[in-house]
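Report on the following structure.
Apart from one protein chain that is not included, each protein chain of the complex appears where it belongs.
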Amino acid sequence: MIPAPFEYVAAQSTAHALDLLDSLGDEAKLLAGGHSLLPMMKLRLAAPSALIDIGQLAELRGIRADGDELVIGAATPHAVVASSELVRSDAPLLAHSAAQVGDPQIRHRGTIGGSLAHADPAADLPMAVLALGGSVDLLSRNGTRNVVADDFFTGFFETSLDEGELIVAVRVPRRPGQGWGYEKFVRRANDWAIVGAAAVDGRIALANMGPVPLRARAAEQALAEGASPAEAAELAAQDTEPSEDVHADRDYRRHLARVLTRRALEQRG
Amino acid sequence: MRVELTVNGQRRSDDVEPRLLLVHYLREVCGLRAANVGCDTTSCGACTVLMKGADEGGTGKGVGGGGTSVKSCTVLAVQANGQEVTTAEGLAAGDDLHPVQAAFRQEHGLQCGFCTPGMVMATVGLLSENPHPTEAEVREGLEGNFCRCTGYHNIVRAVLAAAEAGAGTEVDA
Partner (left out) sequence: MSILGTRVLRTEDPRFLTSGGVYTEDVVDERLDGACHVFFVRSPIAHARILDIDVSAALEAPGVVAAFTGADLADLPLIKPGMNKQMARPVLATDKVRYVGEPVAIVVTEQPYQGEDAMELVDVDYEPLPAVVDFATAAQNDVLLYEEAGSNVAGTFGDSSALDEHLFDDCEVVTTRTIQNQRVAPAPMESRAGAAAWGEDGRVTAWIPNQGAQGTRAGLARMLGLGTEKVHVITPDVGGAFGAKFGADPEHVMVAWVARRLDRPARWTETRYENLVAMTHGRAQQQKVTIGGKRDGTVLAYRLEVIQDSGAHVRVGAVLPSLTILMTPGPYEIPQAESVATSVVTNTTPIGAYRGAGRPEASAALERAMDLFAAEIGMDPADVRRRNLLPKFTEPHRTKFGALYDTGDYAAALDKVLEAADYDELRKEQAERRARGDAVAMGIGLASYVEITGMGDGEDVPPQENATVEVHPDGTATILTGTSPHGQGHATAWAMLASEQLGIPVEKITLKWGDTDLVPEGGGTGGSRSLQHGGSAVRKAAQELIEVARERAADELEASPADLRFDVERSAFEVAGDPDASVPLASLAAEERLFVRTIFTAPGATFPFGSHVAVVDVDTETGKVVLRRMITVDDAGFVLNPLLAEGQRHGGIAQGAAQAFVEEVVYDADGNPLTASFADYPFLSATEVPSFELADMQTLTTYNPLGVKGIGEAGSIGATPAVQNAVIDALSHLGVRHVDMPASPQRVWQALKAAKENS
C-alpha cells in the first residue's frame, strides 16, 4: 500500500531530466501522471530509488498539428487528449481510446507517454497508437529519434526505450473523416480490457492477446485482399499468445478477439 | 522535502517524505480526514479530491473549472507542490451545504458515509465538465467510485438533482 522509500526531484526542463537520469542511475524512473508507476510502487512491484518528475513540464504537454501528423506531448493527460477538438477531428480513435482509460480521475492524471512507456499489453493507448500506425519521439543525450509503434513494444511491459531516454511526444497520422472502430471488452467499467480491438486504415491492433499489443496481421492481410469484416475477423486470433486469468482462458480470448475485431471493422462504416 | 500548496484556500508549507501519498498528507498533516483510503489499487475513489495547478492540460486552461478530480491515493504530496487542492471539507460555505452535498442529503445518497466525500468530489468534478449528464453519463462518470451500501441508485439521483439545481454551472472558488 505504501511505496518503498525513494528520492524525488522535480525536473525543471527535459534537459534537466536527462541530466538527472544520468546522475541518479538506472534505478531512477521518470514520473509523469504516475498512474501506471505509482500503483506498481504501492504494491511494491516496482521500487525505484528515485523519481524524476516531468509531469509539470510545459514542453512535454500540449497537442499540435505538424503537417500530416498530430504531435501530442508525452505528459499530456488522457482527459485532455480525449476532449481535444483537434484529436477528435483528426484522430478520433485516439480521442476515444484515451476516454476509455480507467475512470475520470485516472484520466485527469495518467498521460499518454506514461501509458506507452508502461507498455501494458491490456491497456488502451498502446493498442490505439499501434492501430493508428503512430510513433514516439524519444530524447536522450544523443539527440532525438523516432520509433514507430510496431517497433516500440518489445516485450511484456518492455519498450525500446534506452537507459537515459525519455518519450517527449507521441505522433499519429492525421486522418480526418476516416472510419475507425474500437472495442474494449470488460466485465466491469473501469477494468483493463479482457481483450481489445482497434481498427483504422487497414490496420488492426489487439490488446491483451499476448505480451505486447499485437497487430492482427492475418486479418489485415485478408482485408487487404478483399475479405469482408466477418471473414477477415475469423483470422484475428492467428499468431496471438493470449494468457489465462480469472476473467478468460485462452479459448475465450481467441473467440473474443475474433468477435471484437469483426465489430471494430464493422464500425468503420 | 518541502511542499507548498493551497488546501481549501489555505496556503500550507510542510516537510514531507517523498513517498507520502497526498491522501495521507491531507489526513495526517492537514487533519482533513474526510477523504478515505478504501483500496490499494486506485480503484475505489474514496480518496477523490479536486486539484488545480497554475498550468493545466497544456492548453493553459483547466479541464474543469475549480480543479479536476483526482485520486489522492495515487498522487504524491510532492506532486501537489504549487497546486490548489479542495477536499469535501472545503466545499461547504459555513453552514450552507454545497449544492452537491445538499442533493446527496435530499436524495439519501449516502448510508455509511465512507465513500461519500470521494463520491461528492467526483460529482463536483463530473458536473464541472458535464453540467447536464444523462443517467448513463452519470453512471459512467462515477465508474471510479465504489459504494457498497446504496446500490448507486440514490447517488445517481443525487447527481441528477444537483445538475438540475445548476451545480455544474457554478464556478467553484
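We call the chains A and B, going by the order they appear; numbering starts again at 1 in every chain.
Just so it is clear, a contact is a pair of C-beta atoms (placed from the backbone, for glycine too) under 8 Å apart; a residue touches a chain by one contact, two chains touch by 3 or more.
This one's a predicted model, so the numbers in the text were calculated from it and none came from an experiment.
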{"item": "Absent-chain contact - pick from A:Arg145, A:His255 or A:Arg268", "value": "A:His255"}
{"item": "Where the missing chain touches chain B, by residue", "value": "17, 19-20, 24, 27, 33-41, 43-44, 46, 88-89, 91-92, 97, 101, 104-106, 108, 110-117, 120, 135, 138-140, 142-143, 145-157"}
{"item": "Footprint left on chain A by the chain that the document does not show", "value": "1-2, 4-5, 44, 185, 187-191, 194, 245-249, 252, 255-256, 259-260"}
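The working rule: only the chains that are shown with their structure count from here on.
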{"item": "CA centroid of chain A to CA centroid of chain B, Å", "value": "27"}
{"item": "Of all residues in chain B, those that touch chain A in their complex", "value": "1, 17-19, 21, 37, 40-43, 45, 48, 51, 53, 55, 57-59, 63, 68-71, 73-76, 78-79, 81-82, 122, 125-126, 129, 140-141, 143-145"}
{"item": "Footprint of chain B on chain A - complex, ascending", "value": "1-8, 10, 31, 34-35, 38-39, 42-43, 51, 53, 55-56, 58, 61-63, 73, 75-77, 79-80, 83, 102-106, 108-109, 189-190"}
